[in-house]
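Before we start, here is the structure in question, set down as structure tokens.
Partial complex: the chains shown occupy the same locations as in the complete assembly.
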Amino acid sequence: MNMTSHAGLELRAEGLSKSLGSSHLFEGVTFTVKAGGLLVVRGTNGSGKTTLLRMIAGLLDADEGVVQFNQAESSLKAIDLDAAIHYFGHHNALKTDQSVRANLVFWRDFLGGTGDLNEAATRLDIAHLLDLPVAALSAGQKRRAGFTRLLLAHRPVWLLDEPTSALDQTSTGIMEGLVSQHLQAGGLAVAATHLPFLDDQATTLELSSFSAGSPDSDPSAGDGW
Amino acid sequence: MKLWILVRRELALAFGRSANVALPLVFFLSLVILFPFGIGPDPQTLSLVGPAVLWAGPLLGTLLALDSTFQPDVEDGTLEVLMTGSTPLEVVVLGKALAVWVGTALPLVIVAPIFGMMLSMETTALTGTFLSLLAGTPALALFGTIGAAVTAPLRRSGMLLSVIILPLLVPTLIFGVGAAAGYGDAALPFRAPFLLLCALSLFAAVLAPIAGAAAIRALR
Amino acid sequence: MSNWFQNLANPTRFMALSDKLLPTFALLGSALLAVGLYQSFFVAPADYQQGETVRIMFIHVPAAWIAMFCYALMTASAIGTLVWRHPMADVSARAAAPIGAVFTALALITGSLWGKPMWGTWWVWDARLTSVLVLLIIYLGLIALWRAFDDPARSARPAAIVILVGSINLPIIKFSVDWWNTLHQPASVFRMDGPTIHPDLLWPLMIMALAITFIFLSLHLLAMRNEVLARRVRRLEQRAAARGPTSRSQNDTRVHA
């Protein structure tokens, strides 16, 4: 998959709703992110930011609503979801007993990427850690090592769940720079975070404002449950 | 190709992790010790139960490795990336199963003849058992992977996993021991059970990726 | 037909429908059972070979049939879960499993009670007997699997997959007596060339089979209704918990008392 082919990419969510167990998280979440755009999702703990990102990634089904990836020029054909997304969740998807290098080589090959490992590692300032087992890394170093995966295989859509948690200021800056570059190259990103994150470039989605009222009190209504 | 990348990684992890390779071997060896000491040294009886013990080792030993097939991936976020990647989940599941077979079952099959000699088995019986193991253990690993996928989100699921998988493995065991007994014994058939065994492994190779991938998708 | 199916698929309509069906099934079942039991114990002749013990058959054979039928029903439900993803299909399968396990156990127990006079032993590792035991394990494993997940919505598809994969055991049970030379009777009722069993025994057997089928269906409906109610209660509890976070303060003492 080639960078330029996503020039007019667009991510649209319409009327997304989700309840988990007893909690009615949000209702009617609608937004559009265009190529080059960054949506920062904000909200209190447990308001459903992670849930929303997982829904966009296809890791969780919405109760209602749809998520669509369109190519603006030919919006008829929805993009193949499979090779469109990088999901960078709370966990770093690194095996702690393998070296950073082994982990990253695996992800690059598995995701069919062609990125230069050493260059990517240098950008995230983990080049000197490549041969350590992940278990030896500090929390922030692990986070950076996990993020390196995103540079190794190109995906137009980045979904970032608290990407800068555990990072120091310098590293936060570096990561912001990388996301910014990704946007400039025609990608788009959705990030959930409690911290400042590219606030000048981002559109903010305040998830708490979509929170539904108290759930239905009559269980036999609607779907019969 | 993606398959090979996956298998290689799984093997690297398995050989690095304590439980996956060593424990099944420990268990197999323990079985081979238990039977002679339990039955007594009579070579006649020993060689009678030999094929069954040699089958029980890989069969039960594989269970020890299956426990950590999907569960760590759920916990460290690997599964999320595998699921959002462009590789079909069927390939992922097949890769896991292959890795279980190569990393756990195959070593057990390879040591089986040695253990068989400890059980006073003769060369023909050894050969038959070895061949049947070679043909049948893929089915064990594949059916087992289905069970592992189904219990992926559960912790400490070893026993549950065993209970779910073992009934599915009964046909494999029947044909496996049948083929082992039939080899070099004119009165008993070898070809038929052996071919059935191969058929089972092939069938499992088709079924396991589909069923396992469906189970993983059900996590959504 | 499709309308009927839709009716079943909605829990509320299922509750209404089953409310009507349940008494009918239960009544039919008990009436047939009364007739069947009378026939089996007082009308049917003792077997010239087996003597009075042949009467075990009237329980044993229907129980064995239901044990397999129940699994077939679960297999159908599993397909419903996987294809249409409807929760009622899972409710059906989940409700059926314990009942199936009980009937399997019944077939095993009556079988081994019968085996003692007939074969001189309670238990042999005969192919049919062992495969029924395997069926029991599958039932128990499934029950354990369902219980291991705390959200019924999450356990539905995994369980359905195991049910489907496990269904290969059904033909093995059915044909084990033909495939392997065993102690157990080959089929004498359902066979290509017609039943080989004596009509004096066949009639009570068929009545008992019908009776037990209706009893099974009643139990299944009842269990499904229970399951639906349990899930509704679960929802209500969760909602209550979400509304009144502090209402549970007393529970703490219970936990560590």
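By letter and in written order, the chains are A, B and C; residue numbering begins at 1 in each of them.
Here is the rule we use: a residue touches a chain if its C-beta (ideal position, glycine included) is under 8 Å from a C-beta of that chain, and two chains touch if they have at least 3 such contacts.
The shown structure was predicted, so the numbers you read here are calculated from the model rather than taken from an experiment.
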- Total chain copies in the file, per protein type: A x2, B x2, C x1
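Operating definition for what follows: only the chains that are shown with their structure count from here on.
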- Shortest path length from subunit B to subunit C (each step joins two touching chains): 1
- argmin over chains of |mean CA - global mean CA| returns B
- Message: Could you work out how far the Cα centre of subunit B sits from that of subunit C, in whole Å?
- Response: 31
- Task: Would you mind pulling out the distance in Å between where the CA atoms of subunit A average out and where those of subunit B do?
- Result: 37
- Task: Between subunit A and subunit C, tell me the centre distance in angstrom, where each centre is the average of that chain's C-alpha atoms.
- Result: 47
- Note on the structure: Touching at least 2 other chains, the residues of subunit C are none
- Query: Where does subunit B touch two or more other chains at once, residue-wise?
  - Reply: 219
- Would you mind writing out the residues of subunit A in touch with subunit B in their complex? 54, 57-61, 80, 82-83, 85-87, 89-98, 102, 106-107, 109-112, 146, 149
- Under the touch definition given earlier, write down the residues of subunit B that touch subunit C in their complex. 143, 146-147, 150-151, 153-154, 157, 160, 163-164, 166-168, 170-171, 207, 211, 214-215, 217-219
- Task: Would you mind writing out the residues of subunit C in touch with subunit B in their complex?
- Result: 82, 131, 134, 137-138, 140-142, 144-145, 148-149, 154, 156-159, 161-162, 164-166, 168-169, 172
